[in-house]
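Complex shown without one protein chain; remaining protein chains in place.
Think of it as A and B in the order they're written, each chain with its own count starting at 1.
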């Protein structure tokens, strides 16, 4: 016994203050101190504590009235206010040293309810006592349960970690093993994972069978050092650490409530994890994030703990403090609590602590898995509000960190396969859009197959939601690309924390796959939904991202929309869609021309396939011919019906039906313009707008109506002089720049 | 033994008929109540525990446009019963007029092989496999809406598309084993 606490020369409260007070020679303080001492000497509680610290070894316990009286006194205080750190230290020492035999031991342990914190020295000493004296097994177990219950109230863990190997040696004890494993689980850090320990655990496993607590600890070891643990951990592990029906829980909560202590939050930390791991016994609030509210620590204790090396995360209250203590932060036992604190997230983000992320991922993976994938009741009695808040929190964390977690991504891949498409849709789509780039070899099975089944069997709103989500996903991928791509090295990191790299061409393949996939969804979706304008709008949103990949994100890739998107957008009855299509085509052109230019400048640059140019030109020619030249039926057009058939339809001048005047989207504007231009005229003749001057006025009129896309398109794709003079200078030169394009005919302006 | 045939009867105007087959006869009632609320088309629902259907009301029964097998993944019997019922369907139904709905897929007591076996079956028959949250009213409504989407196509009420076309887009595929996807 190294530091036997002795209360004979100083009273109990002095203990904690020793370090501070002994150094001070302030008189007034000393006087106050003496007065307090006098008062406390008469306090029966202090006397009781004194009794327990001084009682001689071997004093009989049975029939000892003095012991009984003192014990009742301590119990009264414990159950009403909780015990001070010093009292805990004294009582724990009394119990574990078996000074009066083992009979009062359990009773003492049951009343060890901390009012604020538990000094770690006391715990360390008690663990040492475990080996020295023969405690009854039930008492040993009770003690371990107590340690686990108050784990988060232990003021520091450095000394506990220092005796990690010592604690580990108890693993061979069959009775203590489950509890020791749980304690080790809470204490383990990367440097603790050693080959010989792994071997010991495996040995234990072969002896006791595949016990969940051993598997849990091993899986944590595997997280830290995958190379040491070759064991395969089942993906569907049932609760690892049992929810020990701890005799302290209710009493502790009652004490905390009565004291109205701020530490309450740290208690909930301690209980939250137990609730989490024992999913079957859970009744409520299992998805509550353990909170990380700072514990108000008394001055002397803060001084004490700063002399130690580590500062618990809970004590960090401001960003300035975080910066000061950056190098010696002690992470909480429940990694989940990090999600609730922005300071902790700041820490995670800047420190890039691998083990912290590993632990967080580990926790998150299991939580998501147990709560959403394989919940014990199939989600029947689930409080949806709770799940909602949890996922929202996760989403906001991901936004804060600007990246997802491995474990939540893996969860998403699995969840998509059993999703009904409506459960927590906004949150799931949100998480989905955070998924990092998937290599093109896997993207189909992981993402496209499940999404395709969901897309085509779900409602219009789901379709819109999914297209929007995929748009966000693409945007994020492109942003990652522009942020992480190294100039000289084509490798880009998928995610700042993982070592998985992907080559530029691999990344391009993935993006291309994604764009093609959305193209497929969009074409068929529009067909099934009868070209619904809402769906079309989301699809055009997506192509607004796609058309600018080169200029906005520096990705040398241009993918044209499929005909199934282009033509429905062009033939849409609302002018907004046509206008946006024109804008997209304009951006494609700007991107393609600058890509072409760069190709010429840098020799080794990239190559955009002729197919892309050809597609672009075909669309461009179609647009110009339809809108401008009033000639829908030109020989090379994609959409072609025989003239006889069209003639039979009885539509006069069918070829001009989709020019800027007669297009169903614009005809109302044309009429309005006609009315304004020739107010006196009785019979409207829209064709009269086609004359050179009214045509230009009409264009001006359209541009003032807010059709900026159309404006950009007309001004850039159709030669200015054509517009201004209308004397038919060709714009072949422009389109020829974009590869060998078919000849665009001159605008048929008279 | 009577084989249920997809084209042996004439369709009614603006009407779609759906047959829900569920061994446990629980979720089908919820689905039916939501399905008949559709106003754009007349939806008739027939509920059965298993196939074959009794001969007595064969005459009065309308043409069935879509057969839905509801399978509770926590019960082996549910899956076995659906599997046994399949052979009372005319092969013509498997051209886009059969659909599987799995319930309780997220339940902890689902045997590991059960979901895979169902996927395999659905993939083999080229049928879509939907997942439903049968415990909550919202889940039932959303599943009914999805079935309605398929039903409308299967009964020929959606222009531009056919049941076969839709099923080629939505049919079940076997997902890879994803625990921790490795991209190496």
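We take it that contacts are C-beta pairs under 8 Å (C-beta built on N, C-alpha and C of every residue); 3 or more make two chains touch, one makes a residue touch a chain.
Here is the rule we use: contacts and distances are computed from a predicted model.
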Choices "Sec62/63 complex, subunit Sec66", "Small ribosomal subunit protein mS29", "Centromere protein N" or "Armadillo/beta-catenin/plakoglobin" - which one is the UniProt name of the chain not shown: "Centromere protein N"
From A:43, A:75, A:386 or A:599, residue that would touch the chain that is not displayed: A:75
Residues from subunit B at the interface with the omitted partner, ascending: 19, 23-25, 29, 32-33, 36-37, 42-50, 53-54, 57, 61, 77
Footprint left on subunit A by the chain that the document does not show: 72, 75-76, 79, 107, 110, 251, 254
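Here is the rule we use: only the chains that are shown with their structure count from here on.
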Separation of mean Cα positions, subunit B and subunit A [Å, integer]: 35
Touching residues (chain side subunit A, partner subunit B) in the complex: 235-236, 238, 279, 372-380, 384, 406, 410, 413-414, 417-423, 438-439, 442, 445-446, 449-450, 452-453, 456-459, 494, 500, 502, 524, 527-528, 530
Residue ranges of subunit B in contact with subunit A within the complex: 74, 102, 104-110, 112, 115, 128-133, 135-136, 138-139, 142-143, 145-146, 149-150, 153, 158-161, 166, 169-173, 175-176, 178-181, 183-184
